[in-house]
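With one protein chain held back, the other chains of the complex are shown just where they sit.
Right, chain A next:
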Amino acid sequence: MKTADPALQAMLRERNLRIIMPIASILAALGLWEFLVWYNDVPHYLIPAPSLIAKTLIQDWATLAQSAWFTVKLTLLSLSLAIAGGVLLGMLFALSRTVEISLFPFAVILQVTPVVAIAPLILIYVESTFWALLICAWIVAFFPILSNTAIGLRSADHNLRDMFRLYQATPWQRLRYLLIPSALPYFMAALKIAGGLALIGAVVAEFVAGTAGQNTGLASRILESSFRNEIPRMFAALFLVSVLGIIIFLTTSWLSRAVLGHWHESEIKREL
C-alpha cells in the first residue's frame, strides 16, 4: 500500500500502542525482578524469582487449576446473583418510593459492614461452606448494582418522559424503550465495579473460612502455602488471582463498550 491514509495509520499506531506498551512494561518489570533476585542472591523463601514462580505454576498446575476453577465458579455465581437481585430490587425501588425508603437501610447496612466481620457469622449459620462463601461474595457485589440500577432508571430525560406520556406509552413500553436504555450506562459502570468486588469477596470470605481440603479456592492455596512456608506456590496462587481479576476487568470493559459504544459519551471515541 503506497498511499497510506494518515487517519488509518494513526489508528493502527494507537492500537499498537495500547497493546504493546502495557505488555512491554510488564515484561520489563518481570525482567528487573528476575535480575534483582539473581543479582542480590535473594533466597527463594523470601522473594522467589518469576521463573521459579512459573515453574511452580506448571508443577502444581493440577491442584492450582482446580482451586482457580472453584474461585471462578464462586465469583461468577455470586456476580450473577448480585446482578439478578440488584436489578430486580433496583426496578422495585424505581417503581415505588415507599419500597425504596423502607428497604434502603438494609442495603446500606449490608454495604457498610465489612464482609470480614460478617463472614464468621455466616459460616456458623450456613452449613455448606460453598453457600456461605457465595453469600459473602454476593453481599459485596450486590450493592453497587442495586444503587446504580435504581439511580439509572430514574435518570431518564424529563422531556423524553413527557414525550412517552404524550404518546400514551404503556408502563411496559416506558420501561423497555426509555428507562432501561437510560439506565444502561449506570448499570455498566456498576458491573465493572461489582465484577472486581465479587472476586475480592470470594477470596476474602475464603480467607476467613480458612477451609482446607480438596474442593477449595485459590485463597486456601495461599493460606496453605503460607503455613508450609512454600513462598513460590503462594506467589503462583496470587498470580492466578490477579489473572482472574484482569480477565473479569477486560470482559466487563469489553461488554460495556459493546453495549454503549455506539452512543454513550463514556465509550465513544471522539474523532478530532
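Keep in mind that, in the parts below, a residue touches a chain if its C-beta (ideal position, glycine included) is under 8 Å from a C-beta of that chain, and two chains touch if they have at least 3 such contacts; residues count from 1.
Basically, contacts and distances are computed from a predicted model.
A.B. asks: I want to check something: the complex is missing a chain, and I'd like its UniProt protein name from "NitT/TauT family transport system ATP-binding protein", "Sarcosine oxidase subunit delta", "Nitrite reductase large subunit" or "Porin".
C.D. replies: "NitT/TauT family transport system ATP-binding protein"
A.B. asks: Given the contact definition stated above, which residue among A:46, A:109 or A:166 touches the chain not shown here?
C.D. replies: Only one listed residue reaches the unshown chain, and that is A:166.
A.B. asks: In the complete assembly, which of A:38, A:69, A:131 or A:263 touches the absent chain?
C.D. replies: A:263
A.B. asks: Just one of A:61, A:177 or A:254 touches the chain that is missing; which is it?
C.D. replies: A:177
A.B. asks: Identify the residues of chain A touching the omitted chain, counting contacts across the whole complex.
C.D. replies: Interface residues of chain A facing the absent chain: 157, 159-160, 162-169, 173, 177-178, 181, 184, 262-264, 268.
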